[in-house]
Structure formats: structure tokens, C-alpha cells
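Here the complex is missing one protein chain, while the rest keep their positions.
Order of writing sets the chain letters: A, B, C and D. Residues in each chain are counted from 1.
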Amino acid sequence: MEIFLYRTGAERVEEGFAAADLPELLADKTNVVWVDLLGETPEQIQEAKDILLNIFRFHYLTVEDCIETRNQPKVEAFPDYIYFIVHGIKPGETGPGNFATKELDGYLGENFVVTFHDQRFRSIKIVKQHLRNSTFACSRGPAYLLHQILDHIVDLYMPIVDDFDLEITRLEERAFDMKRSDNAILEDVMVLRRSAMRLRRISARQLEVLYRISHGEFLQIPDNVLPYFRDVHDHLQRVSDLSESYRDLVSSLFDIHFSVIANRTNDVMKTLAVLSAIMLPLSLIAGIYGMNFENMPELKTRHGYFITLGIMIAVAGVLLLYFWRRGWIFQRPEISDVPSSTNPPGKKDMG
Amino acid sequence: MEIFLYRTGAERVEEGFAAADLPELLADKTNVVWVDLLGETPEQIQEAKDILLNIFRFHYLTVEDCIETRNQPKVEAFPDYIYFIVHGIKPGETGPGNFATKELDGYLGENFVVTFHDQRFRSIKIVKQHLRNSTFACSRGPAYLLHQILDHIVDLYMPIVDDFDLEITRLEERAFDMKRSDNAILEDVMVLRRSAMRLRRISARQLEVLYRISHGEFLQIPDNVLPYFRDVHDHLQRVSDLSESYRDLVSSLFDIHFSVIANRTNDVMKTLAVLSAIMLPLSLIAGIYGMNFENMPELKTRHGYFITLGIMIAVAGVLLLYFWRRGWIFQRPEISDVPSSTNPPGKKDMG
Amino acid sequence: MEIFLYRTGAERVEEGFAAADLPELLADKTNVVWVDLLGETPEQIQEAKDILLNIFRFHYLTVEDCIETRNQPKVEAFPDYIYFIVHGIKPGETGPGNFATKELDGYLGENFVVTFHDQRFRSIKIVKQHLRNSTFACSRGPAYLLHQILDHIVDLYMPIVDDFDLEITRLEERAFDMKRSDNAILEDVMVLRRSAMRLRRISARQLEVLYRISHGEFLQIPDNVLPYFRDVHDHLQRVSDLSESYRDLVSSLFDIHFSVIANRTNDVMKTLAVLSAIMLPLSLIAGIYGMNFENMPELKTRHGYFITLGIMIAVAGVLLLYFWRRGWIFQRPEISDVPSSTNPPGKKDMG
Amino acid sequence: MEIFLYRTGAERVEEGFAAADLPELLADKTNVVWVDLLGETPEQIQEAKDILLNIFRFHYLTVEDCIETRNQPKVEAFPDYIYFIVHGIKPGETGPGNFATKELDGYLGENFVVTFHDQRFRSIKIVKQHLRNSTFACSRGPAYLLHQILDHIVDLYMPIVDDFDLEITRLEERAFDMKRSDNAILEDVMVLRRSAMRLRRISARQLEVLYRISHGEFLQIPDNVLPYFRDVHDHLQRVSDLSESYRDLVSSLFDIHFSVIANRTNDVMKTLAVLSAIMLPLSLIAGIYGMNFENMPELKTRHGYFITLGIMIAVAGVLLLYFWRRGWIFQRPEISDVPSSTNPPGKKDMG
Partner (left out) sequence: MEIFLYRTGAERVEEGFAAADLPELLADKTNVVWVDLLGETPEQIQEAKDILLNIFRFHYLTVEDCIETRNQPKVEAFPDYIYFIVHGIKPGETGPGNFATKELDGYLGENFVVTFHDQRFRSIKIVKQHLRNSTFACSRGPAYLLHQILDHIVDLYMPIVDDFDLEITRLEERAFDMKRSDNAILEDVMVLRRSAMRLRRISARQLEVLYRISHGEFLQIPDNVLPYFRDVHDHLQRVSDLSESYRDLVSSLFDIHFSVIANRTNDVMKTLAVLSAIMLPLSLIAGIYGMNFENMPELKTRHGYFITLGIMIAVAGVLLLYFWRRGWIFQRPEISDVPSSTNPPGKKDMG
């Protein structure tokens, strides 16, 4: 637990208070108090619960929601404060598909902000560092302080979205690779699809929360701070719009995959067909002169054998020419080298 | 039929009343009365009907809806009470696709809650046990008591949703299994699809009911109880959001299935092509030396036969090398062992 | 044309009036008058037109809409009455896809209900029989009487919906049947798709009409009758929800069909591949010993021929074993007997 | 330019006025004036512009919109008049896909209707003929006169929609035709898809215009005329609903096409497989007895050759029987004759 106190007009943000000091600090309505509660261990959780219930006297249900961790983003108004849940995001270790969300619960009152989280937030750490350097954020009141926290949380969504873009482009390239394209790519696509759906779901709910916060529904947020929240809302809007479009892109990965398989099967078929087309007639010729009729004049001619071999070569040549003309053979290479040049612009396109 | 009575300030919730006691109990507006009607047998249904129509004098139409069992969730306001239908859920025996719904009809008045159901509800049993141990729920009034019941009903949706997640992952693995993938999986996918649609339909309607209950539309629910209903609403929202996304996931199972079949066909084709590519030329060579021309110098050479055999082996070797280079042979195993490692993270992803 | 009259307090509903009696009957505002006009022949239509325009003095446009029969459901308020169009449904003769709709036009005023239809309605016949037996419906006023008619009309939608369920299940089974699956099934699917779309379109428009009627928009419908109309609305809601989901199910029939064809092609390919894989090597062996080299030592051995035959059988055996291991042969039967057991629960699922 | 004047109470609609007469005609507020401007030539356009700007003094922007011709349907209110753009429809010459739209711009004021169009409208011609025969439309005021024009314009949408129905059915039949099905059908499907999208887009925007006109938003349209506009709106609603469903139907044409190709490939594969299955074993037998082993007892028997031929025929017979049983041969005809009987009801279904 960390407590930050800004007394109106003070030159520094004070720190290092204990829970017992809170009632006094909160009594002075000109103070701005930020109580940041970390609930990593059972003891911390118990302490946080005590503070929330006994000192702040928040609604029991909200305290319960704080401690539980599978809640969706929401915001609720109570007579003296608003309660909110937002989700921070943490990039996955193995890829964008593995991003994790972290719940941040909080309260905003007349002269205080309370935040509770069971995991460390990089964005909260940054805001704390700002406070230690400057009173700017605090001097504008608790709503502005809250805006600072949410702004940093939403800022961390953007790199995830960029990772998605990259991953989709990478999968696209893999899908187009005719040599290696196999079912393994489908599994990666499935992982991405689930993640994109998750991102969309989370950002949609979060957007709703920010919309309500930023459009003047709550009295705890003064009018002059609303534009700042609207700004956060607009940033998240972009995340939401993009994650919406990933669904479409991911499903076209399936289409590309199918197309590549189909083309490959087509390729195999052509090879087989050309091969059979050449070998079968030659075999037939050989078969004919392998017949045991007594009266087969060609067999007795002097150069019959060599003429036959010549005919075979000629037939093969004509057939090869025919298939080459029809585009069934000797044309593959020039096709597969196109991707590398046209794809990069496609990628930039999403920017 | 079971009747629970809480007299304001009492230390225990009383039980064991008969229908005849109801008018007296209800007359005292400070009481909290819960009448739980079970309609398993025709006699019970008749008794319930009597109580609802003659003692409570509820609207005839609602009583009819109680007894019928194919209704959709709804809530309706009457001057003195609200009438609601919600659906409980019961996991299926053979899989998540077989979950069943149970209708719970009920009324909420100034000082009473009435519930009617034709099947036993585990959630109602739990609430009863709570009442026997503590007056807490009752002391907060009938609306809070109703919240308790609905909360337990909605809580039982979550395991079903988790089962869906598991089942989808299981089907995904089956779909990726190149050896066994057959049409049987499609039937299981169809069953799941229908169930996911059913879950979505039910949770959507139910969500509507809870939204209306939890947003202050009904006077029977005091403002201080609304947050509790909103909490139930939020839980169900998650169920609804997830069931929405199952539709997408289920339909990508089809895509995976198609892809696996296509890849398998491709595989078979390659085998056939490689085989023909090797056998046909060798057969042609054998055919050539099977011709009966009189003048075929090779036939008379001493090692002609062995040289021919050697040429055949060489041709086969060159062709095998060619197809191996092209990736058509001896590459399958390394592909199929990928799934087991990348899929589990994908699964956790939905959490 | 049939006219039913209920005088407040009377014990029976009177019948057998002529058009000329109407002005008198309508003048007494305590009467409840139902005029049911059948427009099967041009004469009947002319008579109906006269009554609607000259006696009731309804808006000319509505009378025109009555007589025309390609209108969509709608409801419109006029100062003294409301005009509505609803659609009854008639099961098709050859299947659920051939269901037909019948237009019912009507007016509801202070003390009258007028209905016009160019085909006989079973639901109207039933209501008439009720009226002949009991004054209950009439004694509750014209709005309640109208509710009775609409209720019976909507009730007849449910069997159609059940038929759709059955038909989809039947087509699903056919689609899974690997032996018979052909393009004919696609045509039946197309017919079903068009019908499901039609059902959805009709029920959606009708739902709109019932929503407006049942939510207190029209003064002609007293508050105490609204719950009855809401009940009808809820029944139709279920029809609409289900017909919405049929679209999804019908389109998965296409997916199943494709999958079955793909699997079948796969099957054919395997047969061809296995066959070629066994025959071609054996033919090669035979071809080798059919060569005419002078120096082929094996040809002169005593048991060369039999040893060669033995080798051929051995090669065939090894190849068969290999393909059996790979799952390409002798595995089909166990797959195709799965459907019959897993499909029925899937069917029940929609209930 | 044509001007129609109806003086209240007059027995005929007067014609043949010049632009110069307009100020006088419009000054009398009891007159109903219809100015129909045709803008086929630059001179006509210039004249129309003069009248609109100098006599009627309409907003400059609307006059500009009149003359331009790529506008979407809209309606806008100005203090003294409303300005609207609607689109008439003209069936295509080569098929429903080629239907064209014609822009009709217009103004409705207290005592006048102005229409401007750069192509001739059949619907306007019809209204003019009506006016020459009867004062009915004019006597009900300018709003009713406008309704007449719009009604005739919307009426011409219906045949286009019917043409779409026919064309879809025709393409469906072609798609099912296994002999001719080729990529050419896809191009026709694409043309239809684009047209259906266009029809949907136009009717959706137009519907919006008619909705606003018919729901009392504009003071220029008296309440007693609203039902007439609502009627037009409802007709267009049907067009919009149907064009919505065409999208679905058109995309199932793709599915049918794929299915037919897949079935045909399957067919070809079966032919190939059956053929190979019969020829390869027979060739093997022939190959075996073509070997040159010295000790091959069968070769010396008297009837060896004939027995071998017999065995060949027997093997072929057994294989043919096997494939016939498996349904691979001799079953095609009974499939392809189904369409003609089941499709027509499907067509009527959309009615």
C-alpha cells in the first residue's frame, strides 16, 4: 500500500503515510489523496479489504469485485464516489496471441483516488514517478490524476495492436509459402483468432466504460477534465476499430491457406497428368511391338527398332511441347517470387 | 410447497407453514415471505394454481405461463408485483452440447417472493440452506432474497461456458488429427453449433430481463438492492459475450476440417504421383526391351540385362531425389508433431 | 359475411344479422360487434367494400389494402380505429418449405372488430366456435376479442417452426449419408433457405406490429388487455428467434455437404492410389522378365517363375500392410455408423 | 417545361402556361401549381435554373443538386418548402442486372409541386394523363399530388424485383446443370451481386427519405395525406426487404457452383479409378504370361490362353460388380433429373 498526498498549494507530493493516517487526510476536502493498494499476498488483500470497507466504507459488493479477478470492465456510480474496473494489457511472451489482461479496480471520490490491483502495473509505476517529480497532475484534482493512470494503461494497448498487425502479416507470408504451408499454420491462425476476439471483447467493454466516464455522466469528474478522458476514449476507439478489422483479416488467412493447398494439389495433378500422358503412349508403342504375332513386318526390318525409338522420342517431344504451350509445365518458378515485393506495401496499409 | 417467513427483527427464519396460513402472514407488511412451489406432479400443480390465483390473486395469464414450460425469459410489471421467467441451466450428461434449461417462474411483491418450478433447482436448495443458517438475506427484504436466488442460478451458467471452451478445444484437436479426421467430427460440431446458438439465445433474452430488473425500472426493487442485481447482470453479460464468440470458433472448426481433408487428399495425390512417376518410366524401359524386333543390338550384349537393371535403379534414384527436393516425400512426420505444443496456450487464451 | 353481436350482460352471443342492421348495432356503444368479411368471390369483395366504406367509413386507402393481397404486416392508427394487417400461416403440402401465408386485414374500434380475409382461416373458425359456446371473450370487450383471433393465428406458427426443425435434421442426415449425397440435396437446401428467409421476414414484420399493439401505443386497447397481447408477442418472438437461427443451420448444411463430397473424393483417390501402388510394381517385375535379353540368368532357373510369383505376392502383401497401417484401407465401415447415434440428441437440442 | 394549374373548385386542370405566368399563379394561395421541368438539353437546363432560382427563389445548393445527376436520395426541409431527391428505376435491356436509375429532384411548397428530371419518367407521364382526365389528385392539395408521383415511381420497382427473382432462379438452374456449369456463370452471378447490392443501397436510402416524409416531420405535408405516403413507404419496404435477401441467395449460387464442380471432379475421379482398377490387374496378368521364363507350365497347356482370357473377364466382372455395389458406376442419370420438379415450388416460395 502506498499513499500519496497533495495539499493544495504545496510544492511537493507527500508520501509514506500509513492506513491509520487516512481518516485525517481525507477529512480535509482540499487535499488530493491517492491510495494505491497492491493485493499480491493474502495479507495485502486483507489489509486492502479493511481499508476499503472500514475507512472508505465503500459498498461491500464493489470490494468483493476488487478481490475477485475475473470481472469485466465496468463503471458504477454511488452517491459519494464512482467505482470502476478497467483492464490493463501485458504483451505475451511467445507472441501477440498470448497477451494477458490485468484487472485494475478503483474508486474516485471528491478528494481521493483509490486503486487496487493484484499484479504490478507498469503504467501505475510511471504515474508514481511523475508525482514524485511534479505536483502538476495532483494540483488539477483527483479526476485528472485518474485520467493520468487510465491514459498510461490505454497507451500500452497500442503496441499490442501493432504486434497483431505484424503477426498477421507474418502468417500471411507463411500462408503464401507454397513449400511449407501445412496445417500447423492453421493452429497459429486459430490462436490469433481467439486472441483477436478476446481483444475486441475487452476493448469494446472498456470503450463503453470510457465513453460513460468521458461524457459527463458522473459528477465526480468536473467538466474541464472531460476532454482529457475523451482523449483516452479516442485512443481506445482506434484499438477497438483495428481489433474489429483483424477478424476479417484473420479469416482471409484461411482463404489463402485453402487457395495455396488447392493450387498445390493442382500442381501435383498436373505433374501426374503430364507424366502419364507421356509414358502411357510410349508404353503402348513398346507393348505393340512386344506382341507375338508371327506376321509383323516391322519387326524384321533392319532399322525398325531405331525408327521406333525415334518415334517414341518424337511423340514425347510433341506432347511436352503441347503441355508447355498449355502452361502445365516449366512455369512454376516465375509465380512464386511475386509475394516478397508486393506484400510490404500491403502491410504498411494498415497504419 | 415450502413457505419461509422472516418477521422483522426475528433471529431465525421460520418454516413449516401451510397454504392456509398465507393470508395472515402476508397481511403483516413487515414480514418477508418466500413461497417456493414445486410443480412436479399434477396435484402439486393444482395446489400451486390455487395459491397463485386465490391467495395471491395474480393475473391469470401469468399463472398460465407458470404452468406451461416452453416460455422464454421475460419480466412484466403489474401494479402490485412483478412477474418474471428466468431459465436455470443443467449440464448435459454426454457433453456440453446436451445442457438442459429449466424454467423458473416467480413473483416479487412488497413483502413476498413466490417461485414456481417444475424441476428441482440446485440453486434454490442452496438458498434455502442459507436461510436456515442466517437471517441475513431475509432481513434485507424480498428483493435481496430474490437477488440471492438469481445469483445462484446465473452462477451455474459459468461451468457450462467453461465446458464449451473445453469441448471446442477437444474438437479442434480432433479436427487437426490427420489420421482420424472424418465426418463424425462434423456431427459433433453441428451438435455444438446448435447448442452454442441455444445458449446465446437464452442468455440474450435473460440478459434483457436482468437489465430491466437491475436498472431501476421496477418500484418493487429498492435502489440499494439494484447494485446486487447489476452484479448478476454483469456475470451473465460475460456468459453472453463468450457464447457469442463460440459461434465464430465453431465455424472455424469447419474450416480446419476442410483444410485437413484437403491436405490429406493432397498427400494421397502426391503418393500416387510419385509412385507413377517412378514406375511408369521403368515399365517403359522394360517394355522397350520386351519388343520383338529382330535387330536390337543391346539384347545380344553380355551385360545388357544387368546394365538395364542398373539404369532402372539409377532413374528411380534420380526421380526419388527430385521429389524429395521438391518436398513431396519423406517430410510428413515433422509437420504433424507441432499441434501438441502450440495448442494449449491457445486454449488458455479464452480465459 | 358473418356478424356477431354481444349486448353487455347478455347470456349469448347473437348471430345472423345483415349488413343493414349494422348502423343500429354500432350506435349502441355498449355493444361488442364483430364483422367477419370473407372475400373469396368478386361479389363478396364488392359487398365488403361497401360495408367498409359506407357503413364504417374507414379510410379509403385501408380498404384498398384489404382487397389487395400482397401487403406486409403493419398497423396504423386513425382517430377512431386502428387498422392492421397480419399474416396467418398454412403448412405446405410437400414440406415445411412450401408453407403459405394468408393475409388477414382488420379494424379495431371502440365497440367493434372487423376482419377481412380472402381465404378461410382455421383460427377464425375456432374463435367463432368459442363465441357460440361462451360470452367470455366478448364480455371483455373488442380488444380482448381481437387478442383471441391473433392468439390463434400465432399459435399456428409453432408447428411450422417444428417442421423446419425436423426438415433440417432430415436434410442433415441425408447430407451425412455418404452413399447418396448428391446435388439433389442442395436443391432441397435452397428451397429451405428461401423459406427460412421468408419465415424470418414475415415474423420480423409481424413482431413489429405486435410490439406496437402490445406496448400501449393505441388507445383502442385498454391497459388491462395489454398483457394478453404481450403474451402473443412473446410467442411470436420465439418463432422469430428460431427462424433467425435456421439461417445458420441451413448454411452449415452446405458445409456438411462439401465435407462429405471432399471425403468421398478422398476415398476414391485412396482407392486409386492403393491400386496403382500395388499393380504398378508388380507390372514392372513382370515387364522386366518379359525383356528379351539373351543373357538373363533368372529365366533359365527351374523355379524362377514361381519364385517371381512369390516375390510379387510378397510385394503386394507388404504394400497392403503399409497402406492398412497408414489408414488408407479397410477402415471405412467404422466411420459411417456413427451418425445414427449422435444425431438425435443434436436434434432435441433445439427444443 | 409543363405547368399544370388547378384553381380550387375548378372542373378541369388548366395547362399551357409559360414561365412568365408563374408569379401570378403562385400568388394565389388557393391554387395548386405543378411545374414539371425536363432538363434534357442545355437550354432546358438553363431555363429550369432560371425558374428555380429567380421565380421560386429556392436555395442555390438545391438547384445545383438538381442539375448534377449523381446524387443519392435525400429530403431536406427549408422554411417555405421541402427539397427531395428520389430515384426512379428503369429495367435493363439485357437483364435485371442492368437496371438503371433516374434521378428525380423536386420541391413541395404550400401551393406548388416542382419536379425536375433529365430523363423522361414513365410515372410522370401517367400522372399527367390522370390530371387531364380528373381534378381528383389536384383537389386534395399539392402534397397529395406529390404522393401520386412517388407512388407511380415506386410501383415500377416491383417488376425489377420480380426480374431479380426470375434471374436468380434461372442462374440456380444453370448452376445445377452438371454438363454446362462453367466459370461463365460466375460472371453472371457477379453482375447480379453488384446489382443486388446497388438495389439494396438505393432502396435503403430511398426508404429513409420516404420514412421521414411519411412520419409527419414536414409541415408541408398535412396529416390527412400522411397515410398515403406511409403506403408508398410500405411498398418500398417490401422492395428493400427482398433485395436484402437476394444477397443471401446470390451467395448460395456460389456454393451450388462449387458443389457441382466438386461433384463433377468426383465423377471424373471415379471414372478414372474404376478404369484403372479394371485395366491394371488385367494388364498384370497379361504381363505375367508375357514373361520369358523357360519353365512356365501354364504356357504349354492347351487351353491356357483361353482360360487366362476367361480369368481376365471374370476379374473384370467381379470388379465391375464391386464398384457398382459401391455406387461408383451406372448411377449418375437418376440424380440429374430431380431439379426440374423440385425447383419451381422453391421459386414460388419467394412470392
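Just so it is clear, a contact is a pair of C-beta atoms (placed from the backbone, for glycine too) under 8 Å apart; a residue touches a chain by one contact, two chains touch by 3 or more.
Bear in mind that the values here come from a model prediction, so they are computed numbers and not experimental data.
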> Hey, which of A:Gly92, A:Gly109 or A:Pro281 is the one touching the hidden chain?
Replying inline: A:Pro281
> With respect to the chain omitted from the figure, which of D:Gln46, D:Asn133, D:Asn224 or D:Thr271 is a touching residue?
Replying inline: D:Thr271
> Thinking of the whole complex, not just what is shown, which of D:Ser195, D:Gln220 or D:Gln237 touches the missing chain?
Replying inline: D:Ser195
> What residue numbers in chain A mark contact with the hidden partner chain?
Replying inline: 172, 176, 178, 227-228, 230-231, 234, 237-238, 241, 245, 248-249, 252, 255-256, 258-260, 262-263, 265-266, 269-270, 272-273, 276-277, 280-281, 283-284, 287-288, 290-296, 327-328, 335-336, 338-339, 342-343, 345-346, 349-350
>> Touching residues of chain D against the unshown chain: what are they?
In response: 59, 61-62, 65, 70-72, 74, 76, 78, 94, 97-98, 179, 182-184, 186-188, 190-191, 193-195, 197-198, 201, 205, 247, 251, 254, 257-258, 261-262, 264-265, 268-269, 271-272, 275-276, 279-280, 282-283, 286-287, 289-292, 296, 298-305, 308-309, 312
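Just so it is clear, only the chains that are shown with their structure count from here on.
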> Which groups of chains are still linked by touch once chain C is set aside?
Replying inline: A, B | D
>> Interface check for copies chain A and chain B. Shared numbers divided by all numbers used: above half gives same, below half gives different; which is it?
In response: different
> Distance-wise, how many Å sit between the C-alpha centres of chain C and chain D, to the nearest whole number?
Replying inline: 25
> Mind pulling the chain D residues that touch 2 or more other chains?
Replying inline: 290
> Which of line, ring, star, complete and other names the graph you get from chains that touch?
Replying inline: line
